[in-house]
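The structure appears right after this line, and notes come after that.
Note that one protein chain is taken out, while the other chains of the complex remain in position.
This part shows chain A:
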Amino acid sequence: MPALHALANPTRFLSIARPLTPVLLWAGLLLLAVGAWAGLTLTPPDYLQGESVRILYVHVPSAWLGMGGWTGIALASFSLLVWRHPLAAIAARAVALPGAVFAALCLITGSIWGRPTWGTWWEWDGRLTSMLLLFFLYLAWIGLARADAERGGDGRIPAIFGLAGTALLPVIRYSVVWWRTLHQGPSITVSGSSIDGSILWPLWLTLTGFSLVFGAIVLMRMRAMLAQQRLEARMRRMAA
């Protein structure tokens, strides 16, 4: 926690974010390129799903970051409500758009994967429906945060919404256990994976790569928002 408070100073945050942004971006893109190449060319087809299993390497990281993004909003919301962390509202706003994009990518890649595997683009299955709800939550949060900022709000209302929305995350996680329909059950858990190692290994590369790129995008968006804030403050001082 002391590290979080140390970052409360925007100048100190920027001194870390500036050199970190290109490192995260290029390391992430390199891992993504290697992981995607390995997933497309080196791994064997699945005995049941055939070649379509290769969509795993972009679908699972999208789902992970769609849910991870909302966890980021919730953590930022918590630090805004409890500690009034000065960067919390900016962090939440910076995470929301990439989180929504990854939730959408999870839905789109899942739909593309579903057609050759299940014979349908969409099914009102527990996992698919709960993920769609998460995407709508992102859109609602983005709209609410924008309206709050325009009205000069202190960010507390979007923060409460951000915390309340976390109730959906365990529903998504356990939807494949509670409602067994089309989507397969959990294949990667804390106790191990039911996916064979020959297929699984590039997933760690793309998962890490997407996460690093996500981090770089969030830092870029936070830097843009902080610069915009400084610009507006300076304009106000000049006008006064």
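Keep in mind that, in the parts below, a residue touches a chain if its C-beta (ideal position, glycine included) is under 8 Å from a C-beta of that chain, and two chains touch if they have at least 3 such contacts; residues count from 1.
The definition used in the following text is that contacts and distances are computed from a predicted model.
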Among "Heme exporter protein D", "RNA polymerase sigma factor", "Large ribosomal subunit protein bL17" or "CDP-alcohol phosphatidyltransferase family protein", the UniProt name of the subunit that does not appear here: "Heme exporter protein D"
Touching the absent chain when the full complex is considered, from A:79, A:109 or A:175: A:109
Touch criterion as defined above, residue of A:88, A:101 or A:159 at the omitted chain: A:101
Where the missing chain touches chain A, by residue: 25, 36, 40, 50-52, 54-55, 58-59, 62, 97-98, 101, 104-105, 108-109, 112-113, 115-116, 213, 216-217, 220-221, 223-225, 227-228, 230-231, 234
